[in-house]
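Before we start, here is the structure in question, set down as structure tokens.
A protein chain is absent from this complex, but the other protein chains hold their places.
Chain nomenclature is as follows: A, B and C, assigned in order of appearance, with residue numbering initiated at 1 for each chain independently.
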Amino acid sequence: MRIVCPFCGERELGEFTYLGDAKPMRPVAGASEDEVFDYVYLRDNVAGETSEYWYHGGGCRAWLKVTRNTLTHEISSVEAAAGAGAAKVGA
Amino acid sequence: MASAQTNRLDDGGLIDRSAPLNFRFDGKAFSGFQGDTLASALIANGVKLVGRSFKYHRPRGILTSGSEEPNALVELRTGARREPNTKATTAELYEGLEAASQNRWPSLRHDVMSVNQLFAPIFVAGFYYKTFMWPAKFWEAIYEPAIRRAAGLGRAAGVADPDHYDKAWAHCDVLIAGSGPAGLAAALAAGRSGARVILCEEDFVPGGRLLSDGGTIDGVPAAEWLSRTLAELADMPDVGIMTRTTLFGVYDGGTYGAIERVNDHLPSPPEHQVRQRLWRIVAKRCVVAAGAIERPIVFAGNDTPGVMMASAVRTYVARYAAAPAKRIALFTNNEDGWRTVETALSAGLQIAAVVDARPDVSPAHRSLASKGGFPVLHGSVSGVDGGKDGVRKIAVSLTGGARAEVEADGLAVSGGWNPAVGLTSFHRGRPTWNDDISAFVPDGAPPGMTAAGAANGDFGLGACLSQGFAAGATAARDAGHNGKAGIAPVADDEAFSLTPLWHVAGKGKAFVDYQHDVTASDIELAQREGFESVEHLKRYTTLGMATDQGKTSNVAGLAIMAAVSGRSIPETGTTIYRPPYVPVAIGAFAGHHRDETFHATRLTPSHHWAVEQGAVFVDTGLWKRAQWYPRAGEKDWLESVTREVKAVRSGVGFCDVSTLGKIDVHGPDAGAFLDRVYINTFSNLAVGKARYGLMLREDGIVYDDGTTSRLAEDHYFLTTTTAKAGLVMQHLEFCRQVLFPELDVQLTSVSDQWAQFSIAGPKTRDLLKEIVDPAEDLSNEGFPFMGAREVTLRGGLEARLFRISFSGEMAFEISVPARFGDAMARNLMLAGAPFGVTPYGTEALGVMRVEKGHIAGPELSGTTTAADLGLGKMMSTKKDYIGRVLAGREALTAPDRQVVVGIKPTDKARRLRSGAHIIPKGQTPGPGNDQGYVTSVCFSPTLDQWIGLALVERGRERIGEIVHAHDPLRGEDYDVELCNPVFYDPDGGRQRG
Amino acid sequence: MAEFSWAPRSSLEKALVAGAHGARGIEAGVSLTEIRNFDLIQVMARRGKGAELAKATKARFGVVPPDAPKAVQTPDATLIWSGPDQFFVLSKGGKHTMLTLAPALSGPASLSDQSHARVLISISGAKARTTLAKLSSIDLYAGAFPIGAAAATSMDHTSVTLWRGGDRPDELAVFNLLVFATFAESLWHTMLDAAAEFSVDISHSEELA
């Protein structure tokens, strides 16, 4: 697998670490145990296109949101996490 | 003296007759020439019997001339370099080569295990599932060892591989597999278009079937076109041809695996060179021009030595000038087989007869037959008379029912061709059936890959050239290169007419999978027992699971299954194709990463100083850390460690703690950020102060701990455990970039920037005064416990000083830029000399932390909560932080959880061991009363006894209780007292003093 | 009172043996040079301060910092991209240290001293690319990795910063490599093993190329 890092360009799989599904959002402060349980433990585990977090730890250390098909491993898009490249915020 | 090359033709071939090579097979001396394979050299020497089959130990000869060979497997080389199951058909001959036949005892000609053939009526497919069940104990004791000894093929060396391997990356626009006409044409087109091209060829010379079958291209003989083409390609700087290189797999994103046999053609690799190299090739496009594999026909006796694929006969005759037989019969069901007749005749060999399964043959062939003086028999070969010395006679069932016999010493067989669909099918693409050629052709190839020429089911030379050229041009264009490809090479297409014939019914064993001894009747049996799916068929009969991966057997096997189960071949389908395309040495996949270079090694800044001190090192993750510093006369590690601990507790010692993860946390929101990742609060930490912090995972379990200092309003210096340094960095980046992007925080690892030493013991201040600039106030008031700030050292060096203690003693940690770490160690020795300074290692560090009841790796097991560790009070109730909510789950807050306590043996002389379990006193150990276990132990020089930490159910409520430490693994049982985990200076006066 | 010497010691002090290594009887295909005692400051733009940092950098160095994987040469420093919103300032002789850079850049950026966290190795020679192909998954083909190209990548599972400097006088490419100091000795041996078949010329230098 090769992932096109929005900062570094196309890189080999070995430079990246997988975290998991990017769809669940961390509940805000004060959320209930049920909400946080859902966020931490339950997964859609999609067979098909899904959005997920990968870390370019062997490269620029950016967290990426990768849209990938779990049936074919085909990657259709990669975007940087909101806080990667934050120097441009507001620019 | 080497025997004469009896079957070497007088002229022709691509061998170098001026370079004779001596070799031995089963101890017997032979000679061959540069340019031979082991197989061609054996053939040139008239050797027919080369191996024994897997199950029945039947005598076998050479069947093919390529990597699809199922029979001619040998143990190549000797000693530590012995390679089992090497295909004689691909092994290049070199001076002094030694090979031995395998799977036979005591010799190839007289193999005791060939008695298995007598049991063949019982040893049918899957027979072992139906027996060997009684008595149950006999399986491991009797049956299985016997089966295991009989099975297997060659013998591995059994000692470490002395050769080296490496791995490399390559990048190109167009990757081409195969240098036959299609592959070369593709390379020409892509190269001329301006693309970067890599062409992989598994053979040691490019050319593919051109080397054996010749032909005319662009009006010149194939050999001339070949050298002209290779010259043109050699002139293109961005085109590379890698011979001895097999493309074996295709992975995601256009990544391909290839194996280069760099030095297998030499007795051993030259110094500093590798045996083989694994290539990871990244290609925008790939053209598979891997050709096709001729398939056998299944008939009784088809495994007799001397029965050979018709195309292999041509290869041996034309390319190697070696005659597999003097009087050859041909059994074909297609036009292509006839080319063997032409090749043999022109080399002066005799054709005994052609048995053609088709109703008719062309007039041209008829006239060839009359010119060559051999009969053309319409029908099928139904039996072979012969044995380990080869074919003597073949029996033919003629169309219409009559029978005939033909005397011959070799039988060439052509059942048609199967495109090499492996690479195109490795992403689970299923090839589709093509009736015109009665074969499967590629379909569903991975993105970016196309097949061309014979690999695509187009066998004609003209078609190979034009298709290869077009594929190369298209691939280059798709990769962004639009240069002029020019005109494709031109040649005529040979006729290809085939009448499918898979299996000739008859008496006697008819082999489908030669190596695994799977016969046509095994397939029928499998069908009868319900193993009709091809995957069941494969698993039940082992069809196609041998070292040739079914290259010569799979299609015939499923065709026979189709016939017996009344389905068509496409309905029956293929099994899943699995990489690698050819077997690849495990050593090549490992490359450089073996022995001491298995993983990288990290060294602390004072490492070489510690080596000079004679330190014993321990592996901690990738780090080498000084474990203790033995001194002359000390009898064991315990004595050294005890000395080090005592020295610290009574005087002063130092320890390199640079392995701790160190992270700079910068930015206006650094404090707010840390509040969210730690369970306790850091935003209110004063500049110049340090604080111990604990982080949880989001599931409420403790993740890591460490001390974090505030060096400036917007700058914290965070430390992690050695083990989690990288992971915590990743976690913090996740928090920063994903969870809390609104915070203005910057993170950098400074683990390698700072050499950090812990200096501990009552005389720490005395030592520091020697080394720190006298202007710095190190008094308890001027530098209180948990203080942290920059200081200047004597000589002007800037350092950071932290008043933190892991040992429980008066202690500081001092950081200097890493290049000064070595000097720091030396200067600490110098400065501390008057106070008896003692360097100490990780063992003494560990002892002191247990004495002090600090948690570490064994307690941070990934299953403990802050409360389990006695740190529940640190959990802030005033803020949100990672893990806060789920830490409150019922089972994580249950009163009967196992929590950290101290333990001491009731018998003061007793040694403790980690891993012992805690059982209530007086009870018989069982799953119902297993209440915890010992996590950490040490011999405490301070208390003069062994002490430990344990996780024990309701432990904190049970301080003072005597329980049982149960350690059946080591045969130990003893009583221990549960106690306060802080064994040493429980009110902390020493570290604050 | 003891006399303290504060002699800096490179992580490669022991491992680096100047001279020839590997295959004998052929011209060295690879030159490996360690450059010692440099200053390396990581500059990380603060949230929303990218433009401001670019301006401050321009004022200080005469160029804007690279915002893509590139290395920019200034008369007395090299600015090397090291990740989104961040770059290294590599220099010698104390011109650009924490002390001197902080006044210029610390408003829009956070600075972190990495001078001691890295070892700098320069690789060149006819077989430099072939050697690096064993260590790096990056395409270093001249067209794909021109002078000034940079990459934050990994070698032997270890993070490195790689960039292409100016060519040697003999027109051969030069690749510069910043590796983590505690990994350096290990990676050095790996590099030597990779290059040994081509014959290696080993040296160290106090000068930036």
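Assume a residue touches a chain if its C-beta (ideal position, glycine included) is under 8 Å from a C-beta of that chain, and two chains touch if they have at least 3 such contacts.
In the analysis below, contacts and distances are computed from a predicted model.
**Student:** According to its UniProt record, what is the protein name of the omitted chain, chosen from "Amino acid/amide ABC transporter membrane protein 2 (HAAT family)", "NADH-quinone oxidoreductase chain L", "Sarcosine oxidase subunit beta" or "Peptide/nickel transport system permease protein"?
**Tutor:** "Sarcosine oxidase subunit beta"
**Student:** Can you list the shown chains that the omitted chain is in contact with?
**Tutor:** A, B
**Student:** Determine which one of B:L14, B:A157, B:V205 or B:L943 touches the chain that has been left out.
**Tutor:** Touches the omitted chain: B:A157.
**Student:** Just to verify: which one of B:S193, B:T343, B:T474 or B:Q549 makes contact with the chain not shown?
**Tutor:** For the chain that is not drawn, the touching residue is B:Q549.
**Student:** Considering the whole complex, which of B:G27, B:G530 or B:G566 touches the chain not shown?
**Tutor:** With B:G27, B:G530 or B:G566 as choices, the missing chain is touched by B:G530.
**Student:** For the chain that's not shown, point to the residue among B:H917, B:R958 or B:R990 touching it.
**Tutor:** Of the listed residues, the one touching the omitted chain is B:H917.
**Student:** List the residues of chain B that touch the chain left out of this view.
**Tutor:** Residues touching the hidden chain, for chain B, are 54, 81-85, 121-122, 124, 127-134, 136, 139-140, 144-145, 147-149, 151-161, 163, 165, 167, 249, 251-252, 255, 257, 278, 280, 426-428, 521, 525, 528-531, 533, 535-536, 539-540, 542, 545-547, 549, 576, 578-580, 583-587, 589-591, 593-599, 601, 618-619, 697-701, 857-858, 861-863, 886, 889-893, 913-917, 925-927, 930, 933-935, 966-970.
**Student:** Touching the absent chain: which residues on chain A qualify?
**Tutor:** Listed in rising order, the touching residues are 1, 12-14, 17-21, 34, 37, 40-47, 50, 52, 54, 68, 70-73.
Quick note on the criterion: only the chains that are shown with their structure count from here on.
**Student:** Between chain A and chain B, what is the separation of their C-alpha centroids in Å?
**Tutor:** Centres of chain A and chain B (C-alpha means) sit 28 Å apart.
**Student:** Provide the C-alpha centroid distance between chain B and chain C, rounded to the nearest whole angstrom.
**Tutor:** For chain B versus chain C, the centre distance works out to 32 Å.
**Student:** On chain A, where are the residues touching two or more other chains?
**Tutor:** 12, 57, 61-62, 80, 84, 86, in rising order.
**Student:** Which residue numbers or ranges of chain C touch two or more of the other chains?
**Tutor:** 46-48, 85, 137, 157
**Student:** List the residues on chain C that touch chain A in their complex, please.
**Tutor:** Against chain A, chain C makes touches at 45-51, 53, 68-69, 82-85, 137, 151-154, 157, 159.
**Student:** Per the contact definition, I'd like the list of chain C residues that touch chain B in the complex.
**Tutor:** 1-2, 4-11, 13-14, 22-23, 37, 42, 44, 46-48, 85-86, 110-118, 130, 133-134, 136-139, 141, 144, 156-158, 180-183, 185-187, 189-190, 193-194, 196-197
**Student:** Could you please specify the touching residues of chain A with respect to chain C in the complex?
**Tutor:** 7-9, 11-12, 14-15, 57-62, 80, 84-91
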